[in-house]
Structures are given as structure tokens and as C-alpha cells.
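Removed from the display is one protein chain of the complex; every other protein chain stays in position.
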Amino acid sequence: MLSLKKNRAANAASQPRLVRRILIGSTVLFLGLFLLLPLIAVFAYALEQGGTAYWMAIKQPEALAALRLTLMTVAVAAPLNALFGIAAAWAIAKFEFRGKNILITLIDLPFTVSPVIAGAMFVLLFGARSAMGGWLLDRGIQIIFAPPGIFIATIFVTFPLVARELIPLMQALGNDDEEAAVSLGAGPLQTFWRITLPNIRWGLLYGVVLCVARAMGEFGAVSVVSGHIRGVTNTMPLQIEILYNEYDYVAAFSVASLLALVSLVTLGGKKIFEWKSRQHIIDQSAYSAQGGPVESTAS
Amino acid sequence: MKTRGQKRILPGFGLTMGFTLVYLSLIVLIPLSTLFLKASSLSLREIGDIIMTSRSLAAYRLSFGASFAAAGINAVFGLIVAWVLVRYKFWGKALLDGLVDLPFALPTAVAGISLTTLYSEKGWLGGVLAEVGIKAAYTRLGIVIALTFIGLPFVVRTLQPVIREIDPEVEEASAGLGARRWQTFLYVIFPNLLPALLTGFALAFARALGEYGSVVFISGNMPNKTEIVPLLIMTKFEEYDYAGATAIAASMLVLSFLLLLTINLLQWWSRRHHAVA
Partner (left out) sequence: MKRFLFTGIVLILVAGAAWADIELLNVSYDPTRELYQDLNAVFARQWQAQTGENVVIRQSHGGSGKQARSVIDGLEADVVTLALAYDIDVLEEKAQLLPADWQSRLPNNSCPYTSTIVFLVRKGNPKGIKDWDDLVREGVSVITPNPKTSGGARWNYLAAWAYALRRPGGNEALAKDFVTRLFKNVPVLDTGARGSTTTFVERGMGDVLLSWENEALLAVNKLGRGEFEIVMPSVSILAEPPVAVVDKYAGKHGTRAVAEAYLRHLYSNEGQEICARHYYRPSNPEVAKKYEPQFPKITLFTLAGEFGSWKQAQQIHFADGGMFDEIFEGRR
């Protein structure tokens, strides 16, 4: 038995090395080919004709207008969804009620709706031929083919991102801190600001960062509701499509590289936030039975 | 366990729950129900007629086939990637690990033009493939490539925590009992990973089904050949065919709900499985 085990151990030392190399090799190859190369390509094609061409492409008034609209979309969608995420996580994590699972599933719903369908939905709802759209248009309020439509479509596709980060986090943290604060006489707002917010800030920030990244990059849903008016209702991804269709590849990839940079910042941010919030949970709930950090990946 | 009475010590349930429900209804439920309302103006037979045309059927077949293939590729390679990232140490590992989330963060349109340019016959990879007679861009293969890119993080990120929690002693014990490595993997490790693997597969599959931004660039958008369902919906929409677009969209939504339900069940199974193991 013992000799057999040794034998195996020896075997395990030699054979796994080969297995290991093959596995690592295929991982590097697969990720390199599927993830790294497309990322490098964006920057390579953007800088193909040098830095000046790159700069000129980004400085175009239409590109700048697209950037402005994209930033505005983010400024609308991210805070609203953050507020919603906090409220939903508070209600779901801190209280027991019937139908909780259904509520969580409903919050997840926008993830499974194809962006195109999401956009189409808002056209049906706010289009000039619908009752509501017609009524609003008669009063001079334009929703689709105008920035508000883009905001709503973006809010829809980024809807669950903050809530999904916060719900498991707040569930893991438990209620003890808040309950202690309340029983010591703290008011609701005070409890939230002093106790809850510091506990969830990294998770919240990460959720917001995800939301920002997705809001900047949404294409399908926004494309349906945009109307593609140059310099007015084109977001950056739509501008990329237009430039690409105008054979202006360098410009298309230049604008794309800005978005790629944002996504790289998001990835870096994710690492930091994960690390920070993990530390935080470990600090906070070293004594808690729930222990381990919450992997929040499904998005 | 906390009792109900204790729970209510905390304030704000009415406010947060109220806001949650109102916001959820305004942004998600009302718009979605508009779609179903619109679709319900068609009879089941009409919906059937729209869905059963050879063009829609081809689109469904392609969407499901390509999503399934991409999720399959991701399940295989995702398992390897997750295993390697958890178990081995090597140079550049942290970078690769961070990179896994790229498809979440990179806008689909950016991924779309980048993949298309890479895999077109003039591109870096497309040129190589063309020499061995494989066309990637504007074919079904291109669609699978884009969908693989999109779905990659789901499998890896669902598997990583599960692999991390597998106790090396289990493997040692298995080896000690005389099992070969592949036997250990097949009979001891793999059953533990299966629920998470299936969850990851389902998530990648669901995401791929709805994907539009990256596919629209790399697929040839050819009806019956390289037209996916979201594109068909878009085309119907642009052809003034609202009834057709809503019917197909509604059918896709129902499928999505079912998938979401499956995923939730899988996750529940996975948690329970884990608790037992």
C-alpha cells in the first residue's frame, strides 16, 4: 500500500508536469487568441497611421458629440441604478418576505432580454404610433430618437448590475451591525450612512463601475431607439459603427480604443474592489458563520 | 436564526421595497408587458405562422446551434482555464485572470469590429485561416467565434470558486486508494464541478442567444444562412413588420425566462450539492 502510494506520487510528479504544461499552454493560447488578440488589435488598428491620425479622429466634432452623449447617458443611468441597487438590496437582504425569490428573478430579467428586444420594446411603448408616444409627442416631449430614449434603454440593460453586486454582499454581512446601531438609538439615515454604507462601499463602487462600463458600451438597444442623428443621438458605439461603415477604419478603431481603455480601467477596478471588499468582509465577519467572500460574477 | 420580530428592528422596509417595486415596474415590467400585449393581438395561429416560416426557423436553428456550440467550447476551455488559474502558478497568471472579464467590460460593438477585422481575409487571423481554406468572417464560424468571446467569462467565473473549494485531501485520498489521475478527475472531481459547469454553460448560452452587437458585424447577415434571431427581429422591425418582430421577440422572451428559471434551479442545485459535499 505504502509502496503503491509512493509509486503514484512519483507518477504524479512526472506525469502531471506534462499534463500541467499542456493545460497551461492551452489556457494561454485560448485566452491569448480569444481575448488578448482582439484587444491588442483595437489599439494596433487605431494607431496604424500614427498618433496624429489617432488624435484627429478623436477630435472630430461628431466623435466629441458622441462622447458627450455617452457621458451623459452614464451620468443618468449609473446614479439611478445605484440608488435602485441600494434600495433593492436593503429590502431583500435585511428583511424576510414572501416572494423574495421571484423578486430577485425579476430583477435579473433584463440580463436575459436581448438588447434588440429591449430597444424594440421602447419603440413600441414610446413610438409616435403608440398611444403614449403620440400623447407625449403632441406635448413636445420626445422620448425615442432623442437622448431620453437612449437613457431609458441604457437604464434597462444596466438595471440589475448594482443590485446584483449588493444583494449577496449585504446578505453575507448580516444585520448585526445595523441592529446594534438601531438599538443604541441611531436614526435610519444615520444607521445607513455610518454603518451600512462604509460596509458596502467597495461592492457598491464596483457595481457602479460595471454599470458605467456597460452603459458606455451598449449597442443593440441604443441602436434601435437612437435614430442615428449625427452629432445628436449617436453614442460612441453607434459612432464606431458609422465610422466603420464609412471606411474610416482608423477613426472607428480610435473611438473604439477609448471604450477599450474604459473597459481596461473597469477590469483593474474590479481587481481592487474585489480585494478591498473581500478584506472588508473578512474583517467584518471574521466571527460570522457565513464566512467566505461572495463571488459575484453572473452578469 | 433570527426571528421575524428581530428583523423588523431595522427601518426602511416600506420605503426601499416601495422604491424597488416602482422602479422595477417602470423600467422592466411595464415595457415588457407592452411587448406581450402587442404580441397577444395576434392569434396563436398567426404567431405560429410567423415562427414557422423557413427563414425564422433557420434563424432559430442558427441562434440555438451557434450559441450551443459557443457555450460548449466555453465549457471545455473554460474548465481548463478555471482549473489552471486556480491550481497552477505561472508567470502572467494574474494578468490572464484579470483578462477573463474582458468580454463583460468591452463594448460589444468594439469586440465586433475587432473580431471582424481580425478574422476577415485581410486580417491577421483570417489570412492564416484562408490559406488552409477556412473562411471565418461572414460565416457561421464567425458567429460562433463572436459568441465564444461573449460567453467566456461565465463558465470560468462560475467554476473558479468551486474548484478553489475542492479539498486537495480528497484527491490525495483518491490517489491513495489507487485511483489513476483521470479516474480521480472523472469520478471524484468532475461530479463536484458538474453543477457549476452546467450553470456556467447555461449562462453563456443565454447570453449568446440574445447577443447582437458583436455578431452583426461578423455575420454576413444572410437570411437562411447567417441570420441570427436578434438580427431577424431587427430586420422585421426595419421592414415595418411589427407583428412579425413582436411575435418572434415574444417567443424569444419566453425562452429566455425558461432559461433563467433553469439557471436559478441549477444554481440552487449547485449550492445544495455543495452543502452536502
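Residue numbering begins at 1 within each chain, and the chains themselves are lettered A and B in the order written.
Here is the rule we go by: contacts are C-beta pairs under 8 Å (C-beta built on N, C-alpha and C of every residue); 3 or more make two chains touch, one makes a residue touch a chain.
This structure is a prediction, so every number in the text was calculated from the model and none was measured.
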Of the residues B:122, B:180 or B:272, which one touches the chain left out of the display?
-> B:122
Answer key for A:19, A:33 or A:75 versus the chain not shown reads A:75
For chain A, which residues lie in contact with the unshown chain of the complex?
-> 68, 71-72, 75-76, 79, 123, 126-129, 133, 137, 140, 142, 144-145, 227-232, 242, 244-247, 249
Where does chain B touch the missing chain, residue by residue?
-> 53-55, 120-122, 137-138, 220-226, 235, 237-241, 244
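Just so we're on the same page, only the chains that are shown with their structure count from here on.
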Can you list the residues on chain A that touch chain B in the complex?
-> 4-5, 8-9, 12, 15-16, 19-20, 23-24, 26-28, 30-31, 33-39, 41-42, 45, 80, 83-84, 86-88, 90-92, 94-97, 101, 103, 105-118, 120-125, 152, 155-156, 159, 175, 178-179, 182-183, 188, 191-192, 210, 213-214, 216-220, 224, 236-238, 240-241, 244, 249, 252-253, 256, 259-260, 262-264, 266-268, 270-271, 295, 297-299
Could you please specify the touching residues of chain B with respect to chain A in the complex?
-> 2, 4, 6-13, 15-17, 19-20, 23-24, 27-32, 34-35, 38, 77, 80-81, 83-85, 88, 90, 92, 96, 98-115, 117-118, 124-125, 145, 148-149, 152-154, 157-158, 160-161, 175-176, 178, 181, 203, 206-207, 209-213, 217, 229-231, 233-234, 237, 242, 245-246, 249, 252-253, 256-257, 259-261, 264
